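I have a structure here, written as structure tokens, and I will follow up with some questions on it.
Only one protein chain is missing from this complex, and each of the others stays in its spot.
The letters A, B and C name the chains in turn, as written, and every chain counts its residues from 1.
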Amino acid sequence: MTFSVAVAGASGYAGGELLRILAGHPELEVRTVTAHQNAGHPLIAHQPHLRSLAHLTLQDTSAETLSGHDVVFLALPHGTSGEIAAQLPADTIVVDCGADHRLEDPADWAAFYGGEHFGAWAYGVPELPIGGSAGGPGKQRDHLVGARRIAAPGCNASAVSLALAPGIQAGLIDDEDIVAVLAVGPSGAGKSLKTMYLASEILGSANPYAVGGTHRHIPEIQQNLRKAGAGSPTVSFTPVLVPMSRGILATSTARVKPGVTAEQVQAAWEDAYAGEPFVHVLPAGVLPRTSDVLGANTVLIGVALDAAAGRVVTVLAIDNLYKGTAGAAIQSVNIALGLDETAGLTVNGVAP
Amino acid sequence: MTFSVAVAGASGYAGGELLRILAGHPELEVRTVTAHQNAGHPLIAHQPHLRSLAHLTLQDTSAETLSGHDVVFLALPHGTSGEIAAQLPADTIVVDCGADHRLEDPADWAAFYGGEHFGAWAYGVPELPIGGSAGGPGKQRDHLVGARRIAAPGCNASAVSLALAPGIQAGLIDDEDIVAVLAVGPSGAGKSLKTMYLASEILGSANPYAVGGTHRHIPEIQQNLRKAGAGSPTVSFTPVLVPMSRGILATSTARVKPGVTAEQVQAAWEDAYAGEPFVHVLPAGVLPRTSDVLGANTVLIGVALDAAAGRVVTVLAIDNLYKGTAGAAIQSVNIALGLDETAGLTVNGVAP
Amino acid sequence: MTFSVAVAGASGYAGGELLRILAGHPELEVRTVTAHQNAGHPLIAHQPHLRSLAHLTLQDTSAETLSGHDVVFLALPHGTSGEIAAQLPADTIVVDCGADHRLEDPADWAAFYGGEHFGAWAYGVPELPIGGSAGGPGKQRDHLVGARRIAAPGCNASAVSLALAPGIQAGLIDDEDIVAVLAVGPSGAGKSLKTMYLASEILGSANPYAVGGTHRHIPEIQQNLRKAGAGSPTVSFTPVLVPMSRGILATSTARVKPGVTAEQVQAAWEDAYAGEPFVHVLPAGVLPRTSDVLGANTVLIGVALDAAAGRVVTVLAIDNLYKGTAGAAIQSVNIALGLDETAGLTVNGVAP
Partner (left out) sequence: MTFSVAVAGASGYAGGELLRILAGHPELEVRTVTAHQNAGHPLIAHQPHLRSLAHLTLQDTSAETLSGHDVVFLALPHGTSGEIAAQLPADTIVVDCGADHRLEDPADWAAFYGGEHFGAWAYGVPELPIGGSAGGPGKQRDHLVGARRIAAPGCNASAVSLALAPGIQAGLIDDEDIVAVLAVGPSGAGKSLKTMYLASEILGSANPYAVGGTHRHIPEIQQNLRKAGAGSPTVSFTPVLVPMSRGILATSTARVKPGVTAEQVQAAWEDAYAGEPFVHVLPAGVLPRTSDVLGANTVLIGVALDAAAGRVVTVLAIDNLYKGTAGAAIQSVNIALGLDETAGLTVNGVAP
């Protein structure tokens, strides 16, 4: 069976990655692509790498052009998807790749984004444990089954949450005093025309931004970790732009509880993701690189106990555009529609 | 007055940077260059960027070829400089750019390096505070005045130590539970022929290594912080190779003591480096980039208080080859010889 | 129906790309992977991006381990595949991804490679025109149908040949005085441990090599162009390593015959590749980028007539590892086996 798909924001990077994956999906078929500013242009003029979709023309982004499809992906700037989404039929699967439907707490929304709070949808990181050590076992996947409204995750939030949730859930680490530093590629910023994203500014340099507790993915991480069993987690979060177009290498650390051994740590992380098709905990001593997961829906996690420092150190590699955004969205739709969760998604990275 | 200089290990990256700076130094003159494996070759064959030194020929590295100079820089692999240094005259200034003379505690040496422990020399980060909050004020500079044996610092150790020493000294942060994550360029590894350093492995990827408390710069950081006033500091340290040839962007965080304000933090960091020609604390809200200090002896530090996370977050940019190694060495020699500390050293980065 | 496949040289870059594509091929199944130096290791230790092949173990490269498969891909250093190939059964499809079976003329082989000449096999660039303006129409594809011995092309040779063959065949350009300059990524050199391929040498720099008529792909280009109708083509060929892991951007120019118009040029190039699934001539004024074809079997060609300079200028983008090597090999096997020529091959690049 084939489901009809529309992608809004199709001339951007997230939209392009959605289309690239969808072009190879056996059961989802792209019928409509929209882009506010570039309506009327051939898609290929803005996404010259998408040869198999050269027949598509960009339309205006509106409830009208997006209606009549089984699935609508919104790859729009924060603050604009909420309004469009409200006009789409209730039985259409709508996936918001922006931030508008990620945060449950209006106070978080007000503090980090501002403007109208649209409320939270089913969260598109199926593998994240929920329930915590005390609660019943479960994963975010449970909420995605049959969902008609899905919030794709923030790429950085997804990385840090997946990295530390196992330790939270197993009760091996403190939820206070988490520290995460991420090396990230600039594609996460989209085609935003700012001097800081010019090639001459990024090439040969490592450039931090949003330092000191201001990054918008912080409340999303906290929300995810609370669902995994944390109380009131604190997260020091620092992103650093580095000269690679895509990829996130997240180093996330937390204080280990007294007496916990390296073996317990390794086992807890492996258990948390046992059987998952896309999230893998590497053997002790093996570390992931972003090139290993470039162009793939794969998450690789290395974990180590630094006994001297009293911390569990996790290193996680993810492609911000694929598993961090577009792949997570499509994986979630696969679940919502009852398809094979892995349909159309690759696990093999493009390397070197 | 002109002092005669020899550089051992002149065909490597650290040696090349020493020579590049020395070529513009008004009072130090390179007379001898040595390289074990490439003896007999013209220097320019291995350092084609050093046009002004095209007349030099590489000689064998030995006590004989290195003797008879006022200053000898040893840019040799760890474990080899100790032996050579022991054969050089006591009144020659010898700078070890390797690790052999950095660590005071034989136990640290045994745990992280192994082999013969040669003891510690005057430490080549002049700006580092010593004495701590309780002790008298001072800086590592004090030990460099008139020194004849100098240990150039580990580039990563220098970065993290400079980033956090002000908070330690001022008593604003805990010395327990420091977390540092560094984005680093591959030139720090020298011309080592390993697959992990091939361009195809580094380009487009972020690659962690030495995760979980194993990196050799950890005891050096701890030693530096103890001198700044720390008790028994713990440091979770994670380096990540990113695709830029040089540069370190160090994100170093520590728990802030109760009641400390952002203003106090900013003031303490500014005070620590007030008047320093090479280390600058940026205004609140301004962040450094490695391109700002590429090819310069400058260290730029941004500092923020993340009250929600309970941590001071520092972001520090340094050129690993210049201020991280060769510039620190030459700055230290300037001090030892009683020259202007800034002689031959630039503060302006090469950007973009 | 499923065909059994073995890949020799599976721990290298070309071998890795073969495996990555084969992992998604509907009718070819990898059963055996070999690597001389790393026999006994799990494949994933050397190709950590190939998650779906994590169950495979590297074996020794020998006629014995490679026998018993329907298809054998040899991704071995030049000079070693000839010997192995000679020991494999005649009805096995053997694809040599090295140079040993590309050149027909023993004099070419002697001049550019040396050692035993193994003779030429069916050439794995199906889209290349043969016959020329005088001869009957045809393409290299014709020789691949039913072939049991296939020579995958040199990636640079493939690029320049595809760029200029249309003009040769249509009689619009001179075959004398062709000039080609290529910006190439270092992955084409494999995992060779030479200083020139270290990340520190490649990052931030453009580095020429094999200048002045010495590159081994020159006779292969000449052979291809002769088959397209050239007499005794001369090719000035200069490759320049640039800091991207994969990709070739080939600028290939030739003198235009008197009176030829831009419209004739555009039409001739479009006609040459009309209906080809993987080779596309872009509309006049549109230029290809290597990121458009990264990770794809697509070749994009832009062509322009520079009337003032009297030259046709072609700019061609290709992924050296995919369409330049592994994709060409698999496409050729698809043809040889009578499968859909596009089976298992993607046309969409991974961008940004």
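Of note:
Heads up, the rule we're going with is that a contact is a pair of C-beta atoms (placed from the backbone, for glycine too) under 8 Å apart; a residue touches a chain by one contact, two chains touch by 3 or more.
Every value quoted in this text rests on a predicted model; they were computed, and no experiment measured them.
In the full complex, the chain left out of view touches A, B, C.
Within the complete assembly, residues 13, 16, 20, 23-24, 47-53, 187, 203-204, 245-246, 280, 286, 288-289, 291-296, 298, 300, 346-352 of chain B touch the chain that is not shown.
Listed by residue number, the positions of chain A touching the unshown chain are 13, 185-187, 189, 191, 193-195, 197-204, 243-246.
Touching the omitted chain from chain C are residues 176-179, 181, 183, 200-201, 203-209, 211-213, 218, 234-238, 240, 242-245, 247-249, 251, 253, 255, 287-291, 294, 302, 304-311, 313, 315, 317, 351-352.
Simple rule for what comes next: only the chains that are shown with their structure count from here on.
Judged by shared residue numbers over all numbers used at their interface, chain A and chain C contact each other through mostly the same positions, with over half in common. A separation of 36 Å divides the Cα centre of chain A from that of chain C. Measuring from the averaged C-alpha position of chain B to that of chain C gives a distance of 46 Å.
Counting partner chains per residue, chain C has residues 13, 187, 203-204, 245-246 touching two or more of them.
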